[in-house]
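Heads up, the thing below is written out as structure tokens.
Complex shown without one protein chain; remaining protein chains in place.
For reference, chains read A, B and C in written order, and residue numbers begin at 1 within each chain.
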Amino acid sequence: MNIINLTRDHDEDFVHRVEEESGQKVSLCYQCGNCTAGCPYTFAYDIPVSQIMRLVQMGQKKTVLSSKSIWLCATCESCTTRCPNNIDVACIMDVLRHMARREGLAAVPQVKTFWDSFLDSVRAHGRVFEMGLLINYVTKTGRFWTDMDLGPKILPKGKLALKPHDIQGKEHVARIFERFDRESNS
Amino acid sequence: MRIGVFVCHCGSNIEGTVDTAAVAKATLEFPEVVYATDTMYACSEPGQDGIIQAIKEKNLTGVVVASCTPRMHEPTFRKAVERAGLNRFMFEMANIREHVSWIGKNREANTNKSLDLVRIAVEKLRRDAPLIPSKFSVNKRVMIIGGGVAGIQAALDCADGGLQVVLVERESTIGGKMAKLDKTFPTVDCSSCILGPKMVDVAQHPNITLHAYSEVDSIGGYVGNFQVKVKKKATYVDWELCTGCGACIEKCPSKKNPDAFNEKIGPCTSINIPFPQAIPKKAYIDATTCRQFVKGKCGVCAKVCPTGAIRYDMTDEIVTEDVGAIVAATGYDLFDIKKIPEYGSGTYPDVITGLQYERLLSASGPTGGHIKRPSDGKEPKNIVFIQCVGSRDKSLDRPYCSGFCCMYTAKQTILTKDHIPDSQSYVFYMDIRSPGKMYDEFTRRAMEEYGARYIRGRVAMVYPKGDKLMVRGADTLAGTQVEIEADLVVLAAGAEAAKGAPQLAEKLRISYDKYGFFMESHPKLKPVETNTAGVYLAGSCQGPKDIPQSVGQGSAAAAKVLALFSKDMLESDPQISRVDIKRCVGCGKCIMTCPFKAIKEVEFRGQKKAEVIETVCQGCGICTSTCPQGAIQLSHFTDNQILAEVNALCQS
Amino acid sequence: MSEAIAYYPGCSGLGTSKEYDTSTRAVCAALGLSLVDIPDWSCCGSTPAHTKDHTLSAALSARNLQLVSDMGLKAAATPCPSCLTNLRTANHRIEGDAFKAKVNKLLDDPYGGDVNAISVLQALVETVGLDTIASAVRTPLKGLKVACYYGCIMNRPPELMAFDDCENPMAMDNILTALGATVVPFPLKVECCGASYGIPRPDVVAKLSGKLLEAAAGLDADMIAVACPLCQMNLDLRQGQINRAMGTSYRTPVPYFTQLMGVALNIPDAEIGFGQLNVDPRPVLSKALSGAD
């Protein structure tokens, strides 16, 4: 286990960024563990959410942003709802993902790929084209076995349209993404 | 007037951000200021001597001290100037610590502001007149409100000190929360064995009058002479005749009412005596469940009562008690665990409070001291204790620590092992708070000798699975989620202010905090006094306390009352309203607005005039701002004085 | 007839949760709740958008809220909790002027922040009301034992969603009770099913949804009624995957609550769309309703 030198390795700027972007005060956390206790994903996390909060308090930017946990949080709001100090923990997890993206980190790449595929679909069609999303995801990850078993169950029901329902104003939606890209790069 | 100004450094507390020497020097420009100096600690012995010496040497006739809040040291300095031969009301303070040096670090602004505050103190002092207090007699009876262990202790100490005591208790028996406990920490003493004799002492003490099943209705008067109206709620039993034999309870056909004494985990009859050691041991009828009241017919208790004590037509009665001092010892109530639905309280019967668990442990409880879980009466093997339920929780507006839960939970794990040797206790905690003599050792014993498994973390939810309760929590030390299949879940419900506490505080004219706990006069130095003279506090009504702390406060409050009553006459505060009868037109508006009925109408040369009753006036000044003529003036807060302060601040 | 509410079906309503959309429309029409389609609505961004950026997420939602405003309406209802969360979060964040300006910078038509978003479930309980629902019942669901599962974000966090109890919501329970069904006290009403991890992390869904199926079976529920397309897909379509992963053999029908309302209100089968589900509820349903147990 690494020794953390608290005089040198405490990234106060990181703490401030998290607080600013989430609107939450991380010093309110007294480490009761209620978030970890209620989190349905604790079993899948590499760092339990209460320790993510602790590491944020300690300014451990690299450890936090490289964790798998931040990509496995489903924003189910269990932590936020039950936090005795009214900290919006789920929002902090969201913000940590934003920061990880900016640092080019994604410890669970297939989750990021799936989300990106989803947004690509929205950008192209104005709405999610589910079949296209799946094909896009499978192509990007090379996980060709993904949900193959579900095909026979779902295709005959006509639920998965084979062609996208583009909306008329899809350019409006595309422009939202374009402006967003421009704003984030400026 | 010859005024001296003393600007205190208060060590570095003031001097750190205020140039006290510059303030002192500048005040010499103020009218009638003939002497000014800065001083290290004005309240210390050399500091006070310096003031006295200056008064004598410089022939000062008035003194301003610029230091801390007058709420702290005004009496100290008034005594000092009196020792130097001045009238003690020829003194004013400027609060340059709490209101200046402690709330900002800008030395220039603070120095400037301090000078302003001295300026208004000087202007006020220039218009002060010497005042002489008058004396009034004291009624040496004391009322104790609340018959828990704090109130019992206060009552016994006052009564042993020779005072007449009136003890008022809301329930039908005294004993409070302590009477419900099985054992006490850290000695594992039997609670009713140590409290019971004290309760008997109350009953037998010739100096104590007990009004049980009674509540304070209204309070009038002031220190030394309060009039308290006490509502004696109808018990429907003539307590003069009731012998406490229990025949009525045996025969009462309404047997399935939730028993408040047993924290509603057991049934009781509509006519009841809460527990065997009850004081007074008298029966009372709960009219909300009694068949005679609900259905209009029954009458069984009246038939079986050997002394004919049942009175269905009894009504509430008001009695007036005249007392000279009041001790509030109204205790606390438990946090309502239903406010945390994820723990399933209210939904799952086997999720209970710590106090309910005490009743399950107690030999006089509903299970005769056998731990049986409420749902099916089975003996639980895995028992989960959850701490801080309604404590240290901002989201529930209960950010404070209730103080005693850590200790009673440790005790309960020990008792659980004693009752059920093959049981396993689990305790979810955030921090163990055990600062008391033998307290921490006690929690260690629970773990080391009794094998209680302590888990550092909170519980997110409790849900049923078969006949078990799944407890899902976290072990933050291991960094993992944990699950326990529990048979019984005990919630360490936090303490909150007793129901009705704010209303009682308003009757007593004392302050309470945002949670309903009563405010002491000073958090460190006047823990049992209030800001209302003659009203004292004891026990958990001021904030959560364990038994020894409550008992200590009961004795402390008694000592305060005994000290107050050691004098036959009290001095009234002379800062009261006075009528200029030349200006008074007898309109009577002041009489109507005075909250204390301290102004009366008198005839003066055939004309109606107002007159202030000196010892009744409390000095609020409402009359002064009501009087259309400016004829009634509150001494030391006259219109002229306040306007002089205003002008001093507005001059540029 | 109550005031019209704009209707936002959400992307899955056109695909994987078609039957939720058709049954919702049919039930609301039968109960006199007027839902008006939002012309040319677009995706709210769902989870992927808010995990990328809050301004982007709010802009994708705000485009739709502004379309509602253009219709002259003040409220939009959506059957999908994920859409609902995004629409409500956008509204909440836009209360801050700085954030609002950032969002409007991304939009063609700026959004004023004047449209409230609610769930179809809330509209049914609060606008239509339980009494009206009860009196519209033609085929009472007597004998049917249902576990109501709300999903994790229909009611959470309570400050944002401002509807029903966040730990023990009762809206769906009350509706099904009004339909004549027996509702079991399902303790995991708001536990997460695994959400959108079905594709990237099916193991996670198997574990979480498996727990829900187990709890419902433990209470002898005939079926689990749901209100969320994602929950439905995880519990129903992936039930086979779950069984394989957990070594179980559940065949628990997981209909939308609006489908069960459709049965009680005698809505035509085509609009109820039971045939669209993986585990067909009809056998269990007819068995329960016929009283043969």
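The rule we apply is simple: a contact is a pair of C-beta atoms (placed from the backbone, for glycine too) under 8 Å apart; a residue touches a chain by one contact, two chains touch by 3 or more.
Note that contacts and distances are computed from a predicted model.
According to its UniProt record, the chain left out of view corresponds to "Hydrogenase iron-sulfur subunit" among "Hydrogenase iron-sulfur subunit", "Sarcosine oxidase subunit delta family protein", "PTS EIIA type-4 domain-containing protein" or "ABC transporter permease".
All shown chains touched by the missing chain in the whole complex, by label: B.
The missing chain, though absent from the display, is touched by one residue of B:Ala234, B:Met519, B:Ala559 or B:Val585; that residue is B:Met519.
Remark: the omitted chain is touched by one listed residue; of B:Lys56, B:Arg71 or B:Lys255 this is B:Arg71.
For chain B, the residues touching the chain absent from view are 69-72, 95, 97-100, 102-106, 108-110, 112-113, 116-117, 119-120, 502, 505-506, 509, 511-514, 519, 531-532, 575, 589, 592-593, 595-596, 618-622, 624-626, 628, 634, 637, 639, 642-643, 645-647, 649-652.
By our rule, only the chains that are shown with their structure count from here on.
Each of residues 167 in chain C touches at least two other chains. Residue positions 43, 78 of chain A are each in touch with at least two other chains. Across the complex, chain B meets chain A through its residues 342, 388, 392-396, 430, 456-461, 472-476, 479-482.
Across the complex, chain A meets chain B through its residues 28, 30-39, 42-43, 47-48, 50-51, 78, 82-86. Contact residues on chain A toward chain C in their complex (touch as defined above): 40-41, 43-44, 72, 74-78, 80-81, 88, 90, 94, 97-98, 101, 108, 110-111, 113-116, 118-119, 122, 126-128, 130, 134, 137, 146-147, 149-150, 153-154, 157-161, 165, 167-170, 172-173, 175-177, 179-180, 183-184.
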